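Here the structure comes first, spelled out in structure tokens, and everything after it is commentary.
With one protein chain withheld, the remaining protein chains of the complex are depicted in position.
Showing chain A:
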């Protein structure tokens, strides 16, 4: 923000903090093409200029794709699901397909994960709305000469959060699916989930909007 000269607003108090809030940030170790954040500003700024200035100062691999003026309601209220793509190098697509079917057929799939509060057991099934093994269109990055199943899964934001690794734990529970090398997960989209199971861009409502005040850039970093 400082390098880009963004007139960011600060909180009051003894240690003022810049007003930046991230909506459902991707967990460490996964890639993302759809991250969103809100910035509070001291004065209005042209969204396109803000996008260009921030994009120019960020590290390679972190790209700012769009910025809009924030309308009413918080960004978090508009994000209730994510679409993930998970590559499983070394896993035959048919094996993955059977595991996904077993997962979808279950009414509950309990998995466990270490959290800051300790080991927690929770359901990974209910949050999953769609789950497919997609047909391979191109060779996934860094994989040559081995089969590679590619999963696409839409997961609702719930508490405790269900992450791609939890869904994979679920596949292990229902079908003993054990990827031979670490899977690669990428968040493809996040936003409002429609009745049809589509994810709507959370900035859509504000595009061409005329709201005054806070502006809200969309950041879509590709995190390695």
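Methods note: a residue touches a chain if its C-beta (ideal position, glycine included) is under 8 Å from a C-beta of that chain, and two chains touch if they have at least 3 such contacts; residues count from 1.
Operating definition for what follows: contacts and distances are computed from a predicted model.
Student: Name the chain not shown, per its UniProt record: "sn-glycerol-3-phosphate transport system permease protein UgpA", "Aminomethyltransferase", "Cytochrome bc1 complex cytochrome b subunit" or "B12-binding domain-containing radical SAM protein"?
Tutor: "B12-binding domain-containing radical SAM protein"
Student: Tell me which of A:37, A:106, A:158 or A:181 is the one touching the absent chain.
Tutor: A:181
Student: What chain A residues would touch the chain not displayed?
Tutor: Output for chain A: 1-7, 10, 14-16, 28-29, 45, 49-50, 52-53, 55-57, 59-61, 142, 181-182, 224.
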